[in-house]
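Here the complex is missing one protein chain, while the rest keep their positions.
Up next, chain A:
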Amino acid sequence: MSSLRDKMNRLRGTGSSATVPPAEETGAVHQTVEPQPEPADTDHLETLSEEWSSMGVKLLHNEAGSFLIRRKSYSALHKHGIHCLGELPAAACGLSAFHEAPVAPEELMYLDLETTGLGVGTGNVPFMVGLAYWIGEELIVEQAVIRHPAEERAMLYYLNSKLGSYRYLVSYNGKSFDWPVMQTRFIMNGYNRKLWEPLHLDFLHPSRSIWKNTLASLRLSHVEEERLGIERIDDVPGSLAPQLYFQFLADGNPEPLRGVYQHNEIDMLSLVCLSIRFGHLLNGAMEGCYQLPMPEESEELIRTGLWLEKMGHGDRAELMFQAALAAERTASSTLNMLAARDKKAGNWQRAVLLWQKAVMQSVQPGSAGMNASVELAMYYEHKLKDYDSALSYVSEALEQALSHPLGRRDAKRRDEIEGLRKRKERLLRKTTGRKLAE
């Protein structure tokens, strides 16, 4: 063995950094001895040694083998951040806007994975699968863990029988990460023929729509802190999870996993609260019984309105827009966003007002003021046929565009300026043409 290592080291060159330090003696020698699972008619739970049971972890046996499971139930009264879990049944019906189909809390399966790597490749293994579901008046959080890769089969067997009866999969980025990873695992373990096809409720997308510019990060841990009032203490960052798991894999000591269990559990609860929040929002809770705080910044108000409108709640959207307009200070780019919506909806009157405000308050040269000028120029030229006003707006836009230096390869801005010049020339022709005619 060492001869192969020597050879690899020699071939890789003396100064190579590619060489991984050898595994610690104990890690390499020690092998986790797995008990051969007895075939069982139904799942049965076995209590494990103290180090596991102190974390509430048990061993689950089924036809395909065994794996670890940790089950915790939370009462409806449990408060996580600003929300109570018991708000879920009321919030759930709001979520029906996603797929235009009714949503009952018993139909929701929440999912969050801790995996051994990044991406959705075939070598990235979810060593911990976090689930949460609603039964009666309780939320059950269930965390399945495999002690080594060979236990995956049993875990998937369990999940496969469990998931099928749910209609919705609730996640944070699960549409492009968690679920594709699970699909890969199922296929690799021979379940390709009859895979569960859930309807997705992936809250990363609405979070992005609403908080894109308001929050510094869209990671769940940040969103929950800023908007759900959740504070984590001594949290193990998710990015450390693979390392901690590999440590466990090497020496069999479950202690490092304690933090990962906890991190994932909070993720699950936060995810439930996030769904409550979005449910309330769609239910019109801002004016209803569950009083959600109104967003403070007009950017968030407008984005929330736009999102509500997209989800088919145009009436509630207008409320947000009004609140935003009443705000003292609104960035020009935000005004433009609403103006674009008004333009599309045919509400020219407000659109023009918004653009004018955007132009007026953009003291510093910037693209927001310029864009508003261009919009106004178009409006005056095509809608009102008022070429003189259009000309003055386009001149202003051009002036702004030229006011800061142009990079050599700034192709997009170059095109923009070129477009403005053409527009200006055309308007000049039109105004002089009209004057001549007169």
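Just so it is clear, contacts are C-beta pairs under 8 Å (C-beta built on N, C-alpha and C of every residue); 3 or more make two chains touch, one makes a residue touch a chain; residues count from 1.
The criterion applied here is as follows: contacts and distances are computed from a predicted model.
Colleague: Considering only the chain that is not displayed, what protein name does its UniProt record carry among "DEAD/DEAH box helicase domain-containing protein", "ABC transporter", "Na+/H+ antiporter subunit C" or "NitT/TauT family transport system ATP-binding protein"?
Modeller: Missing chain, UniProt protein name: "DEAD/DEAH box helicase domain-containing protein".
Colleague: Among A:Leu48, A:Ile82, A:Met188 or A:Ala340, choose the residue that contacts the chain missing from this document, as touch is defined above.
Modeller: Within the whole complex, the residue contacting the unshown chain is A:Met188.
Colleague: Which residue from A:Arg10, A:Lys310, A:Arg414 or A:Arg434 sits in contact with the chain not drawn here?
Modeller: Hidden-chain contact among the options goes to A:Arg10.
Colleague: Which candidate, A:Ile140, A:Leu215, A:Ala250 or A:Leu353, sits in contact with the chain we can't see?
Modeller: Hidden-chain contact among the options goes to A:Ala250.
Colleague: One chain is left out of this view; which of A:Gly94, A:Gly130, A:Gly174 or A:Pro242 touches it in the full complex?
Modeller: A:Pro242
Colleague: Can you name the residues of chain A that touch the chain not displayed here?
Modeller: Against the left-out chain, chain A lists 1, 4-5, 7-8, 10-18, 20, 22-23, 27-28, 31-32, 34, 116-123, 125, 148-150, 183-184, 187-188, 192, 242-243, 246, 249-250, 407-410.
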